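Incomplete set of chains, arranged as in the complex.
Per-chain residue numbering starts at 1, and chain names A and B are given in the order in which the chains are listed.
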Amino acid sequence: MSDQEVMASIMRDHIMNLLREGKRIDGRGFEDYREIEIKTNVIEKAEGSAWVKLGDTQVLVGIKVDVGEPFPDLPESGVMTTNVELVPLASPTFEPGPPDENAIELARVVDRGIRESHAIDLEKLVISPGKLVRVVFIDVHVLDHGGNLLDASGIAAMAALMTTKVPRVEYNEETGELTKLDEYDPLPINHIPVPVTFAKIGTAMLVDPSLDEEMVMDGRLTITTDETGHVSAAQKGESGSFKLEEVMYALDTAVEKGNYVREIIKRSL
Amino acid sequence: MMGRPEGLKLIDENGRRIDGRKKYELRPISMEVNVLKNADGSAYVEWGKNKILAAVYGPREIHPKHLQRPDRGILRVRYNMAPFSVEDRKKPGPDRRSVEISKVIRGALEPALILEMFPRTAVDIFIEVLQADAGTRVAGIAAASLALADAGIPMRDIVSACAAGKIDGEIVLDLNKDEDNYGEADVPLAIMPMKNDITLLQMDGYLTREEFMEAVRLAIKGAKAVYQKQREALKRKYLAVAEEVAGNE
């Protein structure tokens, strides 16, 4: 075994021993989030932004709103797209280059949570049906990887979207000319989906895993719910397996903790 | 979810779906193992209009060496769609969807493998979607699991998989392409049936808590039905092998 693997094995034993006594390595309860700090409007050049600290994890989301063509099969809908950059500044395990499978999974789960709850009212983002719509870019820039990037990214994305200002435009259908005005509307938001992630270590289910916990976890489960209690995304991640009862527990807890986190997001605006 | 054609009903007044199935009915499934010569194990699955080929190579040496794990083998999965497998030609090469699916399939199969038995090596699973019609990831898992068995890779259980979803307000089993496009949610799931261990669970759509759990339970049932078909396919192979051996004597 390499040094790293020996370390991981010792860490796993340590964490497991604590869990058997009902304790997490940083003293939290199994259902406790680490401290959440949200600063919005930190990037003036973006239409919306939020810098989120979740324990040692730091994530910055910037929202750019551009105009472009709608998808051919959805002529009456704006477009949203989510991208995650795991820049090597944020962790010794991140490497430069195009998004790897971790960045892609992260982006797609955050995206689904927002998209499937219709959190953004994309139908209100049409400028000219079939021709010109708003394109909302959600760019997640991970700055420090301290575990549970998924929840931090989902929180930052929603906080950024809820503070996004969209410049009004005038569009001349005949000439095709588009003029950006110096008036702004808030981005229309329907719902506030919040992902809640669980790490399974042995038989324990832990909310908001820290990096140490992630390093030794067996499996991961994320459930995204909104303020109506609907589920808009679920994702079992990594290896490991879950029992049906664990899924039920996670579902109920995700709704409860989602409400808790949602209030923090709202207070940050 | 795409713009839905006007007047399209996914469940008719008799409770039948557009392909004639009942709510909890699987599409026709056929499975065959050992269909390729080069691969150490292989399987071909037709599941509705899905046509999927899976191959296993390994355990085999890993290059570059720094990827080797001294205490166990590693599993690598590549899910790939043929350019002609979908309505509009797909540009060859992995897109973001394929990368995510490859990753979750790896996570779905890994718990079944006893990787400690072949340290420093890799098991490679290649899943080629020759025709796609919704549910390719669960069909791919079913095929890959057969290919692993065919290759003789030591496993705790055969991983099986199925999806459930919501269309026209009802939770149904095993969505086809139209149902996936115009429905409300899709919940793909994989399971190790012997111990009821869920190894893949995703959700794409919008469901109440109750609907979500109903879909999960239904998908488990579907996966168990698929499990029986997997076992039969493996049995047929062993019978064929036995006959061949007997014939040679």
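Quick note on the criterion: a residue touches a chain if its C-beta (ideal position, glycine included) is under 8 Å from a C-beta of that chain, and two chains touch if they have at least 3 such contacts.
Predicted model only: the values in this text are computed from it and were never measured.
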{"item": "Copies per chain type across the entire complex", "value": "A x3, B x3"}
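As a convention for this text, only the chains that are shown with their structure count from here on.
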{"item": "Centre-of-Cα separation between subunit B and subunit A, whole angstrom", "value": "27"}
{"item": "Of subunit A, residues touching subunit B in the complex", "value": "1-2, 5, 73-77, 99, 101, 104-105, 107-108, 112, 116-118, 219, 221, 229-244, 247-248, 251-252, 255"}
{"item": "Subunit B residues touching subunit A - in the complex, by the definition given at the top", "value": "2-3, 69-71, 96-97, 99-100, 102-104, 106-107, 110-111, 185, 187, 192, 196-209, 212-213, 216-217, 220"}
